[in-house]
Structures are given as structure tokens and as C-alpha cells.
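One protein chain is absent from this view; the other protein chains keep their places.
For reference, chains read A, B and C in written order, and residue numbers begin at 1 within each chain.
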Amino acid sequence: MDKIACELAQPWTVSEWLNTPTPLSLESLRGSVIVLHAFQMLCPGCVSHALPQARAVHAAFPHDKVRVIGLHTVFEHHEAMTPVALRAFVYEYRLRFPIGVDQASPDGNPIPVTMRAYDFEGTPSLVVIDRNGGIRLRHFGQMDDLRLGAMIGQLLAEPDD
Amino acid sequence: MDKIACELAQPWTVSEWLNTPTPLSLESLRGSVIVLHAFQMLCPGCVSHALPQARAVHAAFPHDKVRVIGLHTVFEHHEAMTPVALRAFVYEYRLRFPIGVDQASPDGNPIPVTMRAYDFEGTPSLVVIDRNGGIRLRHFGQMDDLRLGAMIGQLLAEPDD
Amino acid sequence: MDKIACELAQPWTVSEWLNTPTPLSLESLRGSVIVLHAFQMLCPGCVSHALPQARAVHAAFPHDKVRVIGLHTVFEHHEAMTPVALRAFVYEYRLRFPIGVDQASPDGNPIPVTMRAYDFEGTPSLVVIDRNGGIRLRHFGQMDDLRLGAMIGQLLAEPDD
Partner (left out) sequence: MDKIACELAQPWTVSEWLNTPTPLSLESLRGSVIVLHAFQMLCPGCVSHALPQARAVHAAFPHDKVRVIGLHTVFEHHEAMTPVALRAFVYEYRLRFPIGVDQASPDGNPIPVTMRAYDFEGTPSLVVIDRNGGIRLRHFGQMDDLRLGAMIGQLLAEPDD
């Protein structure tokens, strides 16, 4: 199979992690398919659709093969969506996959660092990264389970480099 | 029609109001059917079911006949569900009916004052109050639209005292 | 309470009944609130919404107070929606309320007799009839549970004549 040319995923910049004993870098997950869900805890579409989908992906695939990573990209209502509020939210919604808090921008820009690096339009945003760190799918808004499943299945079936 | 003996609704104790220019007392709403939704902004069942139902009731009936009142009864995660967070939540979820913040208990009890007065088991809790201030329905958890509609229709059809 | 002027419901003309040992006339149900659901077994909106709603009404209210009546008003695909097919459908979908087969028109008109008398636009159609036989609600298409519940509650609360 020929190699597919694709954009390499940017490293993420996280100020604190939930649901993982150690920080997780993109580099450390190399070899797994990564499903990155950027969300905000007070974003209705995230709560009704994207986070349940992330939870379903986390439940459906072996964790050594498919890594689900949440990224709390707060770009509005910063005073409401604090890390302490996020912890209560994650507890109440029983989210079990690792979630990183996107690092606030040092320059007063309301958009946090990783969200800027990935150039997300808003939340929810979804990125699927292959085992070599290439971005294979980017989606803003509600994503269909069938299409997301197909992308994951395809990446799992690709031969290792 | 004979009068029905029923428990009188307790006054509510609210530390601040959203979506209303003036505070609303139970007394001031006498003559309307009142649908009181007690909720917490980080309670999943409130977000997925009870608050959409409250919004639907608010949309379905004339506002001078049926008054929908939200009551933010924070009894856990107090540091996350602050008034500033509630305002962001109400904005994002486009809730338009009046919402009162249940007064924190002065004695350090985590359960707020009105929640104690009504003896709610948790959130979401629903109370339907007739035009004379009598409690006609109490429900903890998910409530069926058909049964809630029937109770409202019945109370609207009852002759005035 | 003043009497409300409203259209009297037409008698229905039924060629056979399911789920009732004896034929049911409008006259024989006088004194009950009647929820009449006109449907076709191959109408997608009937199957996904109107019939589940009819079943929910049948489950939610006492059967001596609220009578749910299905009416199979076949106006298309007559060769597919025969009484024998309807019986299989009613069995598989576990419908328990009485269902009448609307009498085929004698003059070759594809629209059956009761559907013409009620001037239904199509299926699903819903009619709510008060305890005196007056039509209080007519609706073509998907009906909201909250509004239907309110109408039923109101009619149950009205004093008898």
C-alpha cells in the first residue's frame, strides 16, 4: 500500500489532566489510532452528542489500539468552565477517558493554545489521527457514528509502516 | 365541584433571579398554574430531560395561565455550580423562563433552604401548583409529557374558587 | 361553566373490529373522552409516532374515562393493507386498544367512508372528542404529547352536563 500524504498532528499543550495518572503526549501514543474530541462542558452539542460518542468509542474498541482523548478547549465563559467545574462535570457524566485542559493563551487571547494550533472553528471538534501521527479526519459539529466507525476500522486495518 | 384537600406549597427562598426583572414570589403568582422545576446545571437527567421539558411547557401554554419557574437547588459540587456558571449555562442552553437560585443554608448544610422546605429527594424534581397554591403533583426523576400535560390541562379547566 | 359550541363528531362506519368483543359506536362511548387515531399500517409517521402515542395514551389514563380508538383508514395500497395484514401488524406491534377498519366506499372512491365523513387530509390524523360527543381537537400529522395531554386533562376536568 502506498503511503498517504497527510498533515501531521500538532502536539497538544495541556495545563492539567483528568482520568490519567500521567500526562499523555501525542508522541507517547504513537502506534495507536487517536480520536481527539475537543469540547466545552457548557456546549450543548458536546453534551448531547459529541461526548456520548466519545464515550461509545472508548467502550467499543480495545484501549491499546484506539485512544480516546478529550480536550477541554475553553474559548468563552472562562469564569464558568474552570478546572474545578470540569472535574464535577466529568464525575457527573461518568466520563472515563483521559481529558486534558487546553492551556490558556499567555497573551490574553480567549482561544487556548492547542485550539489555535489546530485551528478549530468551535466545539465540538473531532480529529482522528493515524498510528503514524497523521491527521486523517477533521470534523466540526455533529459526526455520524457510521462514518467515524469506518475511519477507525480503516486505520486499524492499515499495515504498520 | 368539591374542593380538593392538598398540601399548600411553601414559599421559596431565592438569593438571586435570572430571566425576570423582578423577584417572583409564590404569592405574586397566585391565580396561575405553576410548574416548578428544581434542577442542577451539572445533573445529566436535568440537562437531557427535565430542562427541555420545562422549556416545552414554557412554549406550549400562555404565560399568564401557566408559569414555569426554574429553581437551581445546588446540593453538591457547590464550587462548580456558582451563579456565574449558571448564567453561562442558561445563556448556552437558551432557557428563557425565570430561574431562581435557591438560597444556601446558613448553617453549613449543603442542601439549600427551599430544597429542604420542599423535602426534595434530589434533582430533577417537579412540583405542579394549582391556582390556589396547592401542590397537586410532585415528581422526582423523569416525568412523562403526557401525564404532565394532563395535570396542567386539568388545573387550567378547574373553576376558580 | 358556559357550554362550548363545537362540531359534533360524525358516527364512524366500520367493517370489522380488532381488540374488542363487540362493535363500538360513538354513541356507546358517550360519557368518556375519546381519542380517535386514524392511521394506515404502512404509513411511516403513524408507525414511528402516532401509534406509539396512542399506545401511551391507552396506558396513561383509566379506560373508563379515556377511550383510545384506532381507525384503519386505508386510502392507498389497498391490496397491501388488508384486514389480514392489519391483524398481523397489530399482533407484532402489540397494540391493545380497539381498532376499527374504516368501511371501503361503495362507489369505488379509494377513500373510505369515515375518512370522507371526517374529511381527514391523510394519516396520521387525530381527533379528540369530549364526553358529549363534541370535537375539541383535530390534528393532521405529528402531535405533541404535552398539548394532547393538556387537552385530555381539560376534558376530564370539565363538569358533566
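Throughout what follows, a residue touches a chain if its C-beta (ideal position, glycine included) is under 8 Å from a C-beta of that chain, and two chains touch if they have at least 3 such contacts.
All figures in this text were calculated on a predicted structure; none of them were measured in a lab.
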Touching the missing chain are A, C
In the whole complex, of C:Met81, C:Ile99 or C:Val113, the residue touching the missing chain would be C:Met81
Considering the complete complex, of C:Phe61, C:Phe89 or C:Tyr118, the missing chain is touched by C:Phe89
In the full complex, chain C touches the hidden chain through residues 42-44, 47-48, 76-77, 79-82, 84-85, 87-89, 91-93
Contacts from chain A to the absent chain lie at residues 1, 56-57, 60-61, 144-159
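Going forward, only the chains that are shown with their structure count from here on.
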Contact graph of the chains (line, ring, star, complete, other): line
For the pair chain A and chain B, the C-alpha centroid-to-centroid distance in angstrom is 36
Per the C-alpha means, the centres of chain A and chain C lie apart by a whole-Å value of 50
Where chain C touches two or more other chains at once, the residues are none
